[in-house]
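Below: the structure, in structure tokens.
Only a single protein chain was left out; the remaining protein chains are all shown in position.
== chain A ==
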Amino acid sequence: MSLFRTELRRLSKRRFTRYMTLLGLLVLAAVVVGVFFTNQKIDAGQLAQAERQADQQYQEQMRWSEQERAACEQAKTAGTATDGRYPDDCSVITPPPREEIKAEWFLPSTFDFKETFAETLIPFAAILALVGFVIGASFVGAEWSTGGMMNLLLWRPKRLTVLLTKLAALLTGILAVTLPAAVLWFAGFWAVANFRGSTEKMTSGTWQSFMLTGVRGVVLVLVLTTIGFALASLGRHTAMALGGVVAVMVVGQFGLGILLSMASVRFAEAWLLPTYVLAWMTKTVTLQDWNSCNATYYGECKPATMDITWQQSSILLSVGVVVILGAALWAMRRRDIS
């Protein structure tokens, strides 16, 4: 217990921890403020105005397709070459249905809490996960590279206990920042919706869904923090974790992405990690294979799809944590410290 408290104290004393946390929170605040100022509340007058504009647009479309059909028929009867400008059957040239032209298009953007809040949890989790990763990596990495870890082991010779206690203190610290930040995030966007949009139509089901997404976001932050910690402990240097991740992202993911698309592999994104992170947050990501899409002049394109679910992501995240943390613990037990 005393070790745990000491490690918490060490974590909070570090300037890197403080600055990184502050930076992360500032970025989050900037997002909330940015959303606040780019959205507006819509009153009835504006709504009616937008409906009128949508109607106008529809009329325009009608006129245009009318003209086109006439031109098409004319060209048909005259027998002039149209080089594929018109379809064989001129009757397929129709205006879009009225409901396809939405009034929102003619409205300034507004923040609908029910519609949009879940999406905002993605940058929330991503920013804090990044902060957690670098704090986790530097917390143990600096200990290794400055000899602090060796000093500590002279006091506490049980290596696994020391490493796991450090991790527990780190996760506690990160959680102590993430949870209040999440509450503020909810409150912040509720306020944004109140003043710059609407908070209508919220049901207990929606709330529950938001809560669950929030919980998944927090889990993501903790997982990435653990991975950063474990990588830096494995490499015994902060730079090892950061370098490792840059290597994985640039070579592994960027390179792989280019390679896969050159080889025109179906559903290339299924091989890329960010897809799974996204799926974890949004519950499903539907990948589309546009090569298999047979678009016609008038028909809708229906590409083949593949769903990546949050369950699949959870398996990937668990395996990642188990393997990397396991390796770090094994190395801690076995390797000489000099």
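The rule we apply is simple: a contact is a pair of C-beta atoms (placed from the backbone, for glycine too) under 8 Å apart; a residue touches a chain by one contact, two chains touch by 3 or more; residues count from 1.
Keep in mind that, in the parts below, contacts and distances are computed from a predicted model.
Engineer: According to its UniProt entry, is the unseen chain "Lipoprotein-releasing system ATP-binding protein LolD", "ABC transporter permease", "Sarcosine oxidase subunit beta" or "NAD-reducing hydrogenase HoxS subunit gamma"?
Structural biologist: So, among "Lipoprotein-releasing system ATP-binding protein LolD", "ABC transporter permease", "Sarcosine oxidase subunit beta" or "NAD-reducing hydrogenase HoxS subunit gamma", the name matching the hidden chain's UniProt entry is "Lipoprotein-releasing system ATP-binding protein LolD".
Engineer: In the complete assembly, which of A:122, A:153, A:202 or A:331 touches the absent chain?
Structural biologist: Counting the whole complex, the residue in contact with the absent chain is A:153.
Engineer: Take the complete complex as the reference. Which residues in chain A touch the chain that isn't displayed?
Structural biologist: Within chain A, the residues that touch the unshown chain are 2-3, 5-7, 9-10, 13-15, 142-143, 146-148, 150-158, 334, 336-338.
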